[in-house]
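Pasting a structure here, questions to come.
Every protein chain except one is present and positioned as in the full complex.
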Amino acid sequence: MAVPAAVGQHGVVTIPSLSDETLRSMLTAMLSSRVYSQRVFNLQRQGRAGTNAPVDGSEAILAGVEHALDPSEDWVLPQYRELVGLERFGTDVLDRYVLYALGHPEGGHIPEPTRVWPPQISLATQVPHAVGLAWGMKARSEPGCVLVFLGDGSTSEGDFYEACNFAGVLDAPVIVVVVNNGWAISTPIARQTRAKNFAEKSHAFGIPGVTVDGTDAIAVYEAIADARSRAVAGAGPTLVECVTYRLGPHTTADDPTRYVPGDELAAARERDPIVVMTSELERRGLWTAADTETTLAAADARMDAAVRAGEAMAVDQVELFDHVYAEHTPRLADQRARFLADRGGVS
Amino acid sequence: MAVPAAVGQHGVVTIPSLSDETLRSMLTAMLSSRVYSQRVFNLQRQGRAGTNAPVDGSEAILAGVEHALDPSEDWVLPQYRELVGLERFGTDVLDRYVLYALGHPEGGHIPEPTRVWPPQISLATQVPHAVGLAWGMKARSEPGCVLVFLGDGSTSEGDFYEACNFAGVLDAPVIVVVVNNGWAISTPIARQTRAKNFAEKSHAFGIPGVTVDGTDAIAVYEAIADARSRAVAGAGPTLVECVTYRLGPHTTADDPTRYVPGDELAAARERDPIVVMTSELERRGLWTAADTETTLAAADARMDAAVRAGEAMAVDQVELFDHVYAEHTPRLADQRARFLADRGGVS
Amino acid sequence: MSLASDAAATRTMTMLEAINHTLHAEMARDDRVMVFGEDVAANGGVFRATEGLLDAFGEDRVVDTPLAEAVIAGTAVGLAAAGMVPVPEIQFLGFSYQAFHQIAGQVARLRYRTRGRFDVPITIRAPFGGGVRTPELHSESLEAQYANIPGLKIVLPASAADAKGLLATAIRDPDPVLFLEPLRGYRMLRDEVPLGEHLVPFGEARTVMGADDPADDDVVVFAWSFMVEMSRRAAELLADEGIRVRVVDLRTLVPLDVDTIRTCVEAIGRVVVVQEAPETNGFASELIATINDEAFYSLEAPVARVSGYDAPYPVGQLEDSYVPDAGRIAAAIRRTAGAA
Partner (left out) sequence: MSLASDAAATRTMTMLEAINHTLHAEMARDDRVMVFGEDVAANGGVFRATEGLLDAFGEDRVVDTPLAEAVIAGTAVGLAAAGMVPVPEIQFLGFSYQAFHQIAGQVARLRYRTRGRFDVPITIRAPFGGGVRTPELHSESLEAQYANIPGLKIVLPASAADAKGLLATAIRDPDPVLFLEPLRGYRMLRDEVPLGEHLVPFGEARTVMGADDPADDDVVVFAWSFMVEMSRRAAELLADEGIRVRVVDLRTLVPLDVDTIRTCVEAIGRVVVVQEAPETNGFASELIATINDEAFYSLEAPVARVSGYDAPYPVGQLEDSYVPDAGRIAAAIRRTAGAA
């Protein structure tokens, strides 16, 4: 399974719609997301956060996506790796993701009006949700579209197929982005499917499918912008495969040296999306090493604040009973009361 | 969604592998399966059998399939409509199907060595079973292959996709036959998927897919024979879509006049697979009206015997506890003992 | 006709008619309500529960889906987030297994995962239950498997009037509801249904038979769905023998009307629980555990369970032996009434 030669070559072509400002914003987002992700990874190593999945290799995909969408109209449903790269949708996204990594219940609560869902752990279940949301927006004649992420491995789940197929029937304004990073934990794409590539799966649904170079933020931007214009024009869903390579471990719990061929990884590092984009913008005179410094420092400061705020946010243990139902059922109220009574007695 | 013009045209071409005897055997099977099916349908109308699904429209598919396979090596996993058309696999198949329709527990038991599974009601769940069975045969280096049926509607289930995808990865010797009869109860294929046709879904799995005219037994035979030779040669799975039209109600419980367009049905009746095959064999001088008479009479007699035997087969109610486990668990043994005691007391 | 008399008017309906009538009423009341599932539109549902909705409300609100239960439940999550009120149908409860990961893992916890960002006013309707000679997986009683999943409400009407009152409540409820309809009751259960607004609150059991003062009854039977009717028949059989039986229809398993359960057990002391589901870990077990918690010291005899057996729901020729009938229930009541 290889990236079709025709798409996503590294010689980036300027397209009119992408201003210098946007290009800079994209690289800023890419650099920042890697910092955020590394910081969260380190928190786990320090015993301050739970298992988490680093972004390394997906930065261009996230930057392309978030810049091609309209945060005031469009929704994003992530898998779990993407929350560090959606800041254009609102500062909440990162703040809540930090809480999420810290194991704080409010990590799941991305407040209105930010149109991003929390991480999904039960793989591919978010694709039906996205289709339903897009269907609902269409039913309400609302503008915008829904974009949902899933990994190459997650395309093997029935939910992905069922949802894309129904999206086709509904002409739902949804963009399904397959982040093909070559691996599902230790399982390589060759053991995931014999399909020529993941875009080919669109034939099963009768919807358009495209494969783009996911190390090339501009290619991703273009593919998503194109899919978006079709979606909002009522032309239905698109499947967009973004091909990259997972540059880090699957999660904090993983040891990729057990299974990732070293030469493959080394080759992928040559195409590190951040390196690609940095050199392209430098070539165009839009970026300098100093910009990188500033961006990294800003991202670090941003994370310092997020972690500080997150760690300062208290949790009352009794919150475990909240939001199960709109109102506590009598039994839950009873359990809650006993919980409080026991606590009263013990403390 | 239409049958590609290139395949399955009605002008049947003789191919060397199909002897006159086989052609006659196929038509005999087609006529017989329709009789069997009608008789079972009538049993329900008379209150002697449960809900059942008539075969009308699928006869050519079944005849093509059963003649292209080797009953001593190959397995068939049906959905629920096919058991009247697999007599080449063993007389048990029909006898047990009659028991099944009569609500007799032994209806689920097709004895060794007949390589056919009982009907599957939980749609598409049989596709993973077929892939597992084919995988097991490959693991044991056994000859033969597995053929599994499912309907156009059932292709929308996640199990179908998950299984076909895994079959591709495994190179499993399995043939997945989609019986596209235009309807899933009242849902037409246009609401089932936007795929160009069901064979197109094979792209999602990287396996070959073909669409054949399912009203043409010979075309079906050829497609299955081809898929089989690939499967047993180790070349992996094939998806075969057989296009026909459901000529009767979905089941005994259905009223198709509520939703089937009359003109569409009338057009389909013109291509009734039995009419097509009969006129072709008559044209070739292989069949006469008298042959039809004899076949129908034989099928009726066959069913008389099957129904008589089936209705004569007693059921001891205590059998409801059997075959839950290889041996009764203590609790089940206890429930069984109480059941027998209560019965002793009451009767 | 005045509004008052309108509100009081009733009509005899089957449970199926009551459900259909309620879906019409709720869709008319709130244009966010959407009905979808397999064969619900043109065909009006395989039992005609959704008959006429397509004509009345159009194809944007009454939608035939592909044959895929997981995406039926899964899109409901997205529709709810979009502000709609989804009322999906699963054609038979047995096929909710295909959607289990969406119902148990997603529908039930969207509110919890998002800490209340999204309301989840989803009502999943599904018929189930035995006695009507269906094929495999059409009759299975799965309420207990769902009852162990926090976040769901589980509602099982046992009369036409309740089908209306509980379904209307379900559709207006901000939480996900599994609304389980007894196949055998669709046409067999007929009673007076209020034509006007009629809401039955969740968590309030209904006394179907019994003395004014529970203390005057000899045994209390707790049941739900079609087993309420079966228990009523058993109770009638026993009336001749002088055994006074109180029959309580729990109506909703989550939330559970613990007060009524406690009161009845305290007053009566002898209890039978009836379910169609397999015995092991059926909801009857939970009821016994609840009684143990709430009224242990009032029990005069062990609580009797009458259940399906620990075997898969069987084929037609065996099902009458599997599903509890009035005779088996009566026998359990008799034993419980007479226990030391």
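Chains: A, B and C, in written order; residue numbering restarts at 1 for each.
The rule we apply is simple: a contact is a pair of C-beta atoms (placed from the backbone, for glycine too) under 8 Å apart; a residue touches a chain by one contact, two chains touch by 3 or more.
All values reported here derive from a predicted model rather than from experimental measurement.
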### Message
Under the definition given at the start, what are the shown partners of the omitted chain?
### Response
A, B, C
### Task
Just name the one of B:Gly158, B:Pro273 or B:Gly310 that touches the chain not displayed here.
B:Gly158
### Query
Where the complex has a chain not shown, which of A:Arg24, A:Lys196 or A:Arg331 is the residue touching it?
A:Arg331
### Query
Hey, which subunit C residues sit against the chain that's not shown?
94-95, 97-98, 100-101, 104-105, 108-109, 112-113, 136-137, 142, 144-145, 147-151, 254, 256, 277-278, 280-286, 288-289, 292-293, 296-297, 299, 301-303, 305, 309-312, 340
#### Entry: Interface residues of subunit B (partner: the chain not displayed)
105-106, 108-112, 117-118, 122, 125, 127-137, 139-140, 142, 146, 158-159, 162-163, 165-166, 169, 322-326, 329-332
### Query
Which residues does subunit A use to touch the chain missing from this display?
50-51, 80, 100, 102-105, 107-108, 119, 121-123, 153-154, 156-159, 184-187, 191-193, 253-254, 258-259, 315, 317, 319-321, 324, 329, 331-332, 335, 339, 342, 346
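Assume only the chains that are shown with their structure count from here on.
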### Chain whose average C-alpha position is farthest from subunit C's own
A
#### Entry: CA centroid of subunit A to CA centroid of subunit C, Å
40
### Task
Go ahead and note the Å separation of the Cα centroids belonging to subunit B and subunit C.
36
### Query
Where in subunit B do residues touch two or more other chains at once?
156-159, 191-193
### Query
Which residues does subunit C have that touch at least 2 chains other than itself?
65-66, 68, 70
